[in-house]
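With one protein chain removed, the remaining protein chains of the complex are shown where they sit.
Order as written gives the chain letters A, B and C; numbering starts at 1 within each chain.
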Amino acid sequence: MKFSALSVFLQGLKGNRDWPAQWRTPEPKAAYDAIIVGAGGHGLATAYYMAKEHGMRNIAVLEKGWLGGGNTGRNTTIVRSNYLWEESEGIYEHAMKLWEGLSHELNYNVMYSPRGVMMLAHNIHDVQVFKRHVHANRLAGIDNEWLTAEQAKEFCPLLNIERNIRHPVIGASLQRRGGTARHDAVAWGYARGADRLGVDIIQNCEVTGIRRDASGAVSGVETAKGFIATKRVGVVAAGNTSVIMGMAGVRMPLESYPLQALVSEPVKPMMSCVVMSNTVHAYMSQSDKGELVIGAGTDAYTSYSQTGGLHIATHTLDAICELFPAVRRLRMLRNWGGIVDVTPDRSPIIGKPPVPGLFVNCGWGTGGFKATPGSGHVFADLVARGEPNAIAAPFTIDRFRTGRLIDEAAAAAVAH
Amino acid sequence: MLLIRCPYCEMERPELEFRYGGEAHVARPLDPMATSDDEWADYLYFRSNPRGLHAERWRHINGCGRFFNAIRDTVSDKIVVTYKAGEARPATTGEIA
Amino acid sequence: MSDHAVMMASRRGPLHGLSLPKGTDFSLSEAPHAARFILRGDGASVAAFGPAAPKPLQGSAAGTRTALWLGPYEFLLLAPEEDATTVEAGLKATLPAGTSSLVDISHRQIGLVLEGRLAARCLSAGCPLDLALAAFPVGMATRTIYLKTEIVLWRQAETRFHVEVWRSFAPYLVGHLADALAGTNGL
Partner (left out) sequence: MSESFRIADTKDSRVSGRPLRFVFDGIAYQGREGDTLASALLANGVHLMGRSYKYHRPRGVLSAGAEEPNALVAVTRGPGRMTPNLRATQVELFDGLTASSQNNWPSLAFDAGAINDLAGKFFSAGFYYKTFMGPKVAGNWLWTKVFEPIVRQAAGLGARTTEPDPDRYAQFYTHCDVLICGGGAAGIAAALAAGKSGKDVIFCDEQAEFGGSLLHEGTASIDGKPARDWLADALAELRTFSNVRLMPRTQAFGYYAQNFVALSERVADHLAEAPNGARERLWQVRAKEVVIATGAIERPLVFPGNDRPGVMLAEAARIYLNRYGVKVGSRVVIVTAHDSAYRVALDLAAAGVVVAAIADTRANPPVARLIEAKAAGLRVIPSATVTDTKGRLRVSGIGIAAVSGVVVDAPEWVACDAVLMSGGWTPSVHLYSQSRGKVVWHEDRQMFLPGASVQAERSAGACKGSFALVDILIEGYRAGEEASGASGLRAFAVSGDAGIEGGTMGRLPLLPGSKGKAFVDFQNDVKADDIELAVQEGMRSIEHVKRYTTTGMATDQGKTSNLNALAIAAGKLGKSIPQVGLTTFRQPYTPVTFGAFAGANRGDLFDPVRQTPIHSWAEENGAAFEDVGIWKRAWYFPRQGEDMHAAVKRECQQARASAGIFDASTLGKIEVVGPDAAAFMEKLYTNPWAKLEPGRCRYGLMLNEAGFVIDDGVIARMGDDRFHVTTTTGGAPRVLHHMEDYLQTEFPDLKVWLTSTTEQWAVIAVQGPKARDIIAPLVTGIDLSKDAMPHMSIREGKVCGVPARVMRVSFTGELGYEINVPADYGRSVWEAVWAEGRKYNAVAYGTEAMHVMRAEKGYIIVGQETDGTVTPDDLGLNWAVGKAKKDFVGKRSLIRPDMVVEGRKQLVGLLTDNPATVLEEGAQITAASAAPTRTSALGHVTSSYESPALGRSIALALVADGRKRMGETLYVPMPGGAIAVKVVGPVFVDPKGDRVNE
């Protein structure tokens, strides 16, 4: 059933009795043409585009828990494309373009909201780095502009720009097209879209092994629901990538860290944009529901626990209270964690490990939500055609051997 | 905040005094120039990142200053044992939460 | 040679001009200037300084000289300021070559003395260690942290602590301790 104001009205009159399931709950078939491991946003988008653009209908997405329950369902939803390096601009801007039409593409309101993402500069080094981004982005046709502290305040009146604070705001870069999207809706929209194209989304179906034939090529996956044959497996499992790749004997340049976020109790609108500060390690936006959504840093150590230490959240909130002294009296409602897979250069890996039939899309770390449509789109292409397209090509694993890193971290860029 | 037993101080101390140092027992090749690009990349970047027991380095940076190793369960974050740098990885029963 | 060359330049410490909390429940004062050295190497070397090698997490004193254990190969030596040159010369003469490192850090840090019923409480506003007497007995010394600064914490009596802090962090520490005192509401 198409989603629209009319259908909501008509169904409402009928007591909402006829809404169909947004996706089926199929049992796995014995074999598929391809299997995507991980029903996060990236995995679901991959399946959707494989079906839609490559005509692959006999495919499945296997999810160990509930779809969208990984980082897709626990991130602070910041979307932007003003990255430093050309390769990054390529993929994040590709995603951004898809975001702009995504609600219609999926017939699902993913609430993509280009409310502006502002990054604060607190010292001269920040200014230099951010201006470099502004210039690089402008050249690539990606919007990113420099604001004085006063302009930053105008854009976000909640912001404290007084000069006498410990880390005064001395300027900011602003991507107006950046913003947020409703995390859950993204997963659900892609799931519904993929399902309608015939993709089997199989939840509660953990992949526990990858079977390889005599030639070493992938022949199927062991799962909680038994063996499923396939010659192509795309792993899109974020924090769990190392574990799954390990099943095929592949080591990865990844470490998995807990990353926390938290929300305040809901309040009437206080800020309409997204504000990020790398220097004091905090970022905040306000959701449509009214809660302030605040991102914290990663814990120091690797973990698969989806919880982090109190000191991390504490550290974030002291920074938030410095930047926005008016929020000090608000209260933290909930604090949770995800597991992010971090690469040495903080850029993703989209590639083919040396196992025929195995593909991997991972390493999005603390900032892959924004890439969801783009990542799924190019990865679908890779899994379907066997070769990466121009946007995905730079993100091979091989770069760690050759030294051609895409180092967004070193360039002192901000995560997320 | 974890409590970590420093094998040099012989005392459990709060995580805030420590700096995490990544996977342990990733030995620097004795003759780096003799390694292949693949071997070198493996040393530099590739990590086991297990779900379960993980041998890892910590430094008691705001304490005695020493590096040491710990075996921690990355699911429960429980530290099973800590031992001094240079000591072999102790046998641990595969107790995973 | 001009006048300046013979002038002994005057000293000014990092707390110059700051007022320190003083009261019966808690008072904070600056310890007198001291000669300070970091001795790195084997613990046996400490003997050349005077006191016996301190046990882990302990201080060890002989007369006016104290050695604090910071790590298995690291000791903080404290002596009256006047002893500075004799300590250095003495140790250099006694210590076998190549077994240790002696570095003068007299000016790197300052000493603070915290006293009073609320001293441990104020410290615990930023220091995550258990400062109960049983867990941190008199005589214990260790490097640790106080919020965003590193300190060396040495308990001299139940309600008296000596804290060493790097000079540029000292105003921060003092500010926090004063704030912590206010936050106790006299607990």
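What we mean here is this: a contact is a pair of C-beta atoms (placed from the backbone, for glycine too) under 8 Å apart; a residue touches a chain by one contact, two chains touch by 3 or more.
Predicted, not measured: the structure shown is a model, and the values here were computed from it.
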item	value
Where the missing chain makes contact, among the chains that are shown	A, B, C
Omitted-chain contact residue, chosen from A:G178, A:G309, A:G338 or A:G367	A:G309
Where the unshown chain meets subunit C, residue by residue	1-2, 4-14, 16-17, 33, 38, 40-41, 73, 97-109, 121, 124-125, 127-130, 132, 135, 147-149, 166-169, 171-172, 175-176, 179-180, 182-186
Residue ranges of subunit B at the interface with the undisplayed chain	1-3, 14, 19, 21, 28-29, 31-33, 35, 37, 40-41, 44, 57, 59, 61, 65-67, 76-78, 85-86, 97
Contacts of subunit A with the absent chain, listed as residue ranges	3-5, 7-9, 11-13, 15-16, 19-25, 65-69, 73, 86, 89, 100-101, 103-104, 107-115, 122-125, 128-136, 138-141, 160, 165-167, 182, 184-185, 188-189, 203, 264-270, 272, 280, 286, 288-290, 305, 307, 309-310, 313-314, 317-322, 325-336, 344, 399, 401-405, 407, 409-412
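One rule holds for everything that comes next: only the chains that are shown with their structure count from here on.
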item	value
Which of B-C and A-B has more C-beta contact pairs	A-B
Centre-of-Cα separation between subunit C and subunit A, whole angstrom	48
Separation of subunit A from subunit B, taking each centre as the mean of its C-alpha atoms, in whole Å	29
Distance from subunit C to subunit B - Cα centre to Cα centre, in angstrom	31
Multi-chain contact residues (two or more partners), subunit B	1, 16
Set of subunit C residues in contact with two or more other chains	none
Touch list for subunit B against partner subunit A, complex	1-2, 15-16, 18-20, 22-23, 37-38, 40-42, 44-51, 54, 56, 72, 74-77
Subunit B-facing residues of subunit C, complex	56-57, 70-72, 74, 128-129, 142-145, 150
Subunit B residues touching subunit C - in the complex, by the definition given at the top	1, 8-11, 13-14, 16-17, 60, 62-66
